[in-house]
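Excluded from the complex is one protein chain; the other protein chains are retained at their positions.
Going in written order, the chains are labelled A, B and C, and every chain counts its residues from 1.
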Amino acid sequence: QQADSDTKKIGFIVSTLNNPFFVDLKKGVEDRAKELGYDVVVLDSQNDPAKEVSNMEDLTVKNVSMVLLNPVDSDSAVASVMIANNSDLPVVTVDRAANGGNVVSHIASDNAVGGAMAAEFLMERLGGVGNIVELEGTAGSSAARDRGKGFDDKIAESNINIIAKQSADFDRTQGLTVMENILQSKSDINAVFAQNDEMALGAQKALEDQGMKDVLVVGFDATDDAVDAVKRGTMAATVAQQPILIGQTAVDAIDKILKGEVIDAFIPVELKLITK
Amino acid sequence: MDISSRVDNSKNKSLNMKEVLVKYKSLLGLVLLIAVVSVLNPSFLSVKNIMNILRQTSVNAVIAAGMTFVILTGGIDLSVGSILGISGAVCASLLVSGQNVVVAVIAALLVGAAVGFINGFVISKGKLQPFIATLATMTILKGLTLVYTNGNPITLGSNELAMSFGKIGGGTIFGIPTPAMIMMIVFMVCYYILHNTKMGRYTYALGSNEEATKLSGLNTDKIKIWVYTISGILASVAGIIITSRLYSAQPTAGAGYELDAIAAVVLGGTKLAGGKGKITGTIIGALIIGVLSNALNILDVSSYYQTMVKGGVILLAVLLDRKSN
Amino acid sequence: MDISSRVDNSKNKSLNMKEVLVKYKSLLGLVLLIAVVSVLNPSFLSVKNIMNILRQTSVNAVIAAGMTFVILTGGIDLSVGSILGISGAVCASLLVSGQNVVVAVIAALLVGAAVGFINGFVISKGKLQPFIATLATMTILKGLTLVYTNGNPITLGSNELAMSFGKIGGGTIFGIPTPAMIMMIVFMVCYYILHNTKMGRYTYALGSNEEATKLSGLNTDKIKIWVYTISGILASVAGIIITSRLYSAQPTAGAGYELDAIAAVVLGGTKLAGGKGKITGTIIGALIIGVLSNALNILDVSSYYQTMVKGGVILLAVLLDRKSN
């Protein structure tokens, strides 16, 4: 197995692959790695930090040259990073940072900034007043926290009210159901911010069923479905994290590190607001 | 002889009383819940919201109907969520590839039936414990769905085909949401099967005493295969409803649905040990769960507390029902 | 005399043969798995990787040890994952507030014991089905943990206290990872309890025949409370290990762990119906699952396929073990 030692191996630990965003991230990583002639070992942490640690441990016994870590959670990632540090494996984090340990570089677009972008968009379109419903992601997940915080902090600067805030688990079915239920008690709604596109698409469906086509729906992630919806005008906007680009950037960074170049500790990848 | 008739009469009476009480209790729980919520927020009882609840409940209720068969035999089916996921994906991908609605729906149902059949086959012929066998198929199917969809949702788009397929989950018939209609038909058929046909009675028989059922010359393997197949088919029905409702199939659709379905069955008074229970209870159980989720949203309960309240209400409901053991 | 002794002797022999075979089979599965993987990738058998596997297995194994008690009585505990979550959170928050390690650990264990006690109490006194009762506590605790942590992880930081606490999950004793040591001690104690104490005996008795156990003058309620308390305590032990391992407590830690623990117990040959099984089987079951996850990573199996392979291997392992029914 170790015969082809001239092609270097990169270990990529991804937080989950049950979500199109991370599937795209993986795609970006794999495609660019192929171009640059690296092998990639992808390990899925299934959104469980303990599994992430196990994955990191497993990488230490495989002869990988570097680890690209997409943490489940920034705090718990410290444990994983330290394992790599102890085995002298250089680590680059992607999408979520690690709050400790030695990380060579971090490549991401900031979730909180994205949340704020969505807020700014809505503030502008609503003229600074109105009622907003916020659909939150899985309670306790870092994406839900960061996107929510960025959004809420920004909105607080305006006269817009967040009149309902409920979790729909990042899930389209839940987005639909929860929105349907909210609509039973709240009818004066100007906009919906969903912390990911799946929920946004579900909510959009609920609104469409009620004939409430004027409500602005803003999602997050810019998945294909969501971008289509924005093009058709059924969704107002989605915050594009450009996962493929993030993945590519990360591999570029790794390539440089392996070639001995010095790179920045933080490489931001631009966020984009996709509107019609 | 008057001795035994005395005894039996009194027993009979107490039995009927008991049965009424059992039904009454689940129902009581439901009515109580509805009463409390509608006082807290009157819009809860609007026609529109009631239709909402029916539509939302239908998916879990349809799965739970199949689960009732399985649990009545003393088994359990953890794979229903994954079956929902894979059959939704199959249905959507066929539609995307331009097949007509009937073909796609039938294919999805066949997938569910096939997986259910495999479950039943492995459990009966392989003599496996249903919990672990269906846990394994659940895991395998989850992976299979991810491979099949490549982790991405399969979206139907908005062409005419998609629109006509969308009626299954989103349309209405005589003003009643189509999924609710499907749910009612499913329950009526299940009721008929359980109470009027041989297979229905054998389902109870198997759960009551497997050895005795076997000694009576019945093919218990066949009964097992049958109930898991039913459960698989109804899980696909639920998968079709969801896919139609969302115009898309999600790669992770159905995760965790098994627990909701089991909870509905148990809330409806069916014993996990098998043999005892009613399909009418299951629909009440599903409604309790559906009303609860809807109510928590309507009442603006913060999501952290929603989980707690849901657990608490389930506990309360079964405690209310416990005397019937 | 010679009649029965002839018959019984031979029976005894066949029984022992069977028992050996049962043990042998789970072990066989494990050995087979290890053999295959180490041929495919020699680094699998490196000391470092073996230590890795032991460390990774310990959390599930410790939970599964407690689950074994519960399943031996014919019950089930779905709340272990949530107990892990809440006790980790309690432990971390106490450490953050400056309490010393001993206090924090004891507090976490008490939380687990308390929840386990409540489970046992509700199941025995309230006569609830364990599945639904622990499903309810699972849900309630999940919510409670989110409320307690406010949805944020509780991070220990990197002060001296955190470092010394971190030894529990990350340190080694005589070159062996501390969690693996804890696991071994837990299993030795559990083995002792099951085979040498009254409570262990009663655990088997209850699972074999509840009515007969009661009629033999035993307090079955007490036995139930006891097994769920054990399970709760061991789930907290696992919670402490994870928290220490991650230097932080996650608000959603432990989700889905119940299924892995149950799978380990069943893979180890314990019957879900209760009464039959061995704690030594459980550790083998946990190792099979641990080795499998590790091996799939080491062998570069793509993650979607990992899920499928895992399900397939579980199915295979139980099929291998099925003749012992």
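Here is the rule we go by: a contact is a pair of C-beta atoms (placed from the backbone, for glycine too) under 8 Å apart; a residue touches a chain by one contact, two chains touch by 3 or more.
Note that in this section contacts and distances are computed from a predicted model.
Which name from "Sarcosine oxidase subunit gamma", "Dissimilatory sulfite reductase alpha subunit", "Ribose ABC transporter ATP-binding protein RbsA" or "Molybdopterin synthase sulfur carrier subunit" does UniProt give the chain that's left off?
"Ribose ABC transporter ATP-binding protein RbsA"
Using the touch definition up top, pick the residue from C:A162, C:V186 or C:A205 that touches the left-out chain.
The one listed residue touching the chain not shown is C:A205.
Any idea which of B:Q99, B:S164 or B:N209 touches the chain not displayed?
Once the missing chain is taken into account, the touching residue is B:N209.
Which parts of chain C face the unshown chain closely enough to count as touching?
1, 3-5, 7-15, 196-198, 201-202, 204-205, 208-209, 211-219, 275-276
Residue by residue, what part of chain B touches the chain that was omitted?
That gives, for chain B, the contact residues 1-8, 11-12, 15, 192, 196-198, 201, 204-205, 207-209, 211-218, 275-276.
Just so we're on the same page, only the chains that are shown with their structure count from here on.
Approximately how many whole Å separate the CA-defined centres of chain A and chain B?
Taking the mean C-alpha position of each chain, the two centres sit 34 Å apart.
List the centre-to-centre spacing of chain B and chain C in whole Å, with centres computed as mean CA coordinates.
Roughly 30 Å separates the two chain centres.
At which residue positions does chain B touch at least two other chains?
146, 151, 303-304, 306-307
For chain A, jot down the residues that touch at least 2 other chains.
In chain A, 17, 139 touch at least two other chains.
With touch defined as at the start, can you tell me which chain C residues reach chain A in the complex?
Against chain A, the touching part of chain C is residues 41, 43-44, 46, 48-49, 52, 55-56, 59, 146, 149, 151-153, 155, 158, 170, 242, 245-248, 250-253, 255-256, 293-294, 297-298, 300, 302-304, 306.
State the interface residues of chain B toward chain C in the complex, per the touch definition above.
Against chain C, chain B makes touches at 122, 126-129, 131-133, 135-144, 146-147, 151, 259, 262-263, 266-267, 271-272, 303-312, 314-315, 318-319, 322, 325.
Tell me, which parts of chain A touch chain B in their complex?
17-20, 23, 136, 139, 164-167, 171-173, 176-178, 180-182, 184-185, 198, 201-202, 205, 209, 223-225, 228, 232
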